[in-house]
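Missing here is one protein chain; the remaining ones are kept as they sit in the complex.
A and B are the chain letters, set down in written order, and residue numbers restart from 1 in every chain.
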Amino acid sequence: MSAVVLQELTPFYGARQAVKPVNMTLASNQITAIIGPSGCGKSTVLRCLNRMHETIPGAYATGTVMLGAQNIYAPDIDPTMIRIKVGMVFQQPVALRTRNVYENVAVGLRLQGLSNRAELDAAVERALRSAVLWDEVKDVLDKPGTALSGGQQQRLSIARALAIEPEVLLLDEPASALDPIATASIEELLMTLKSRLTIVIVTHSMQQAARISDETAVFMVDVGAGQSIGELVEKGDTTQVFTQPNDPRTESYISGRVG
Amino acid sequence: MAVRISIRTADYDVEGQMAQQSTPPQWSTGKSPLRHGDVPFRAGTVALASAVVLLVFAVAWMLYTSSQEARTAFGWDLLFGSTWNPVETELNPVSFGGWPAVRGTLLSALIALIIAAPLAVAIGIYLAELCPPVLRTPLSFLVELLAAVPSVIYGVWGVFVFVPFFSSAVAEPLSATVGAIVPWFAGPIATGRGLIVTGIILALMILPTIASLTRDVLRLVPNTQREAMLAIGATRWETIWLAVIPYSRAGIIGAIMLGLGRALGETMAATMLVGNTQRISESLFAPATTAASLVANELTNSVSSLHESALISVAFALFGITLFLNFGARLLIWFVERNTRGGRS
Partner (left out) sequence: MRTFNYRRRKLVDQLMRGLSALATGCAVIPLIAIIGYVLTIGSGAMSWSFFTDVYQPPSNAPEATADAPAVAYDPNDPFANLTVEPEAGTTGSTEDVTNVYNASPRGGVLHGILGTLTIAGIGLLFALPIGIFAGIYLSEFRNERFATIVRFCCDVLSGSPSIVAGVTIYVLVVLQTQQFSAVAGSMALAILMIPIVTRTTEEMLKLVPETMREAARGLGAPTWYSTFTVVLPAALPGIVTGVMLAFARGAGETAPLILTVLGSNIISTDIFKPMAALPLLTYRYTESPYPGENTQAWGAAFVLMMLVLLMNILVRVATRKSGGNSR
């Protein structure tokens, strides 16, 4: 597993710079939480890590992101290759509508040309077991993915991302659309996954960050010079960030004085 | 009643909140004479809305009754009989067999559909998914504009520009070579008007319709579906082909059906380009006729009430088939829209 190193990463939306240049290292086999008020660019930075950011018309990023020894923003790199190595789960659970549960997980492998049924079966089961969903869906693999509950669909999304065996898993507020029980099951799942993966999770819930992450990065909005811009203000050990923050802005944020 | 409500769009802000009302609420609930206005208001709107329903029934009833004479006399021969002869001559008795028109309608619409459907769906995909943002607005506007161009203009262009070009560049060489073996492309090319030019012009006419509807149904696909595909390393095309199109399949078929409906019922372009002859000839280059152009050409000159009734029967069939197509298409599009609104993803 490789660490992810951000060097002067600067996302833009058209002419507008969304975040001040970001420098940080996301350690492997750890869960890094990114927290901050809305509009601070935390999701934008996350989406830069597998080059999903640039799928928004007009959006692009400068700087480098090192995945192991590879700069994913090098000019000869194809974004689709990066997305195979860096999986992503979104805020809204996504079941691909026209596919059943099985195909929802197998789709990534099929894209890569895997068509051997036995291998696919094994990979799908492995992914679903990793996502702690196998026992619930093993009898309904041929039912539409959309028939599952919200929490199940989110774990299905995770299974789909895991099926292609990425090195890094990015999660963009994965539990914000879910009820507390589903949230708990997702958190539990992430704790078991970190032995295999580098996990980066964006969350608006400080409690969630404190519960599951090893390290925490705090982003804030800098409202100056006429426009607001996101900024990384602090990154460190989660316990330290929440108990003895170095930056006064972090302290006021976690104690609820701002945002 | 001195109380006035002043709410305009300006009082309404982006967040969907009502701005502060300066006028205190003073409607006397229940007792205001104005309240009684709601009954006539509803009655009035219902009455005029009923006019729309009535109109449809009037059209259907008129077509049904006025076509009765011919329908009882000829039955299904009106659609499938091969001779259309309104005037009795020594050699030919009066006969109203609409097959030349029905055949011409079906063939020209089929040609139009074969050309237009794949192209239009590709345009819809390009507009909705691939087009650079700078081009999207002007291209979409152009497509909508073209859907609004009157059919008679397509006819003028077809007669003066396309037919001469097509005859010399395609029809003549093709009939001289392939035409000797394949009767579909046999010569001679006389006026150049016929089913194939009609079909091609019809294709141009229904292209914008299908393309803009396809774009609309593709836009209904939630972005989460695209992102989920992209995030597992799918290319743009794989995202479109494996997630976006399957999601909106029913809507695309609906769009094509609406295009087909327009091609079947189109009158002017067909009248000007098809050549208007009741003779059936196997060659697609030879003049033919379509149901709509038959009605447009003969109804005001009908020689007998039976002739008139036969023409109205043809219009009745046309109405029936477009009604069926529209109903099916709306059902499919409605189905897609309902699916999009419901569900979670």
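The working rule: a residue touches a chain if its C-beta (ideal position, glycine included) is under 8 Å from a C-beta of that chain, and two chains touch if they have at least 3 such contacts.
On a predicted model such as this, the values are computed, not experimentally measured, just so you know.
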item: Candidates B:S108, B:S167, B:S248 or B:T267 - the one touching the absent chain; value: B:T267
item: Options B:L63, B:L78, B:I111 or B:A310, residue touching the unrepresented chain; value: B:L63
item: Footprint left on chain B by the chain that the document does not show; value: 4-5, 7-9, 12, 16-18, 21, 23, 25-29, 32, 34-35, 37-38, 40-42, 44-53, 55-56, 58-59, 62-63, 66, 118-120, 122-123, 125-127, 130-131, 139, 141-142, 144-146, 148-157, 159-161, 204, 207-208, 211, 235-238, 240-241, 258, 261, 264-268, 271-272, 292, 295-296, 299-300, 311-312, 315, 318-319, 322-323, 325-327, 330
item: Where the unshown chain meets chain A, residue by residue; value: 78, 80-81, 111-114, 119
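Keep in mind that, in the parts below, only the chains that are shown with their structure count from here on.
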item: Between chain B and chain A, distance of the C-alpha-averaged centres to the nearest whole Å; value: 46
item: Partner chain B, residues of chain A touching it in the complex; value: 50, 52, 55, 57-58, 80-81, 83-84, 87-90, 92-98, 107-108, 111-112, 146, 150, 153, 157, 160-161, 163-164
item: Interfacial residue positions of chain B with respect to chain A in the complex; value: 133, 224-235, 238, 242-243, 246-247, 249, 339, 343-345
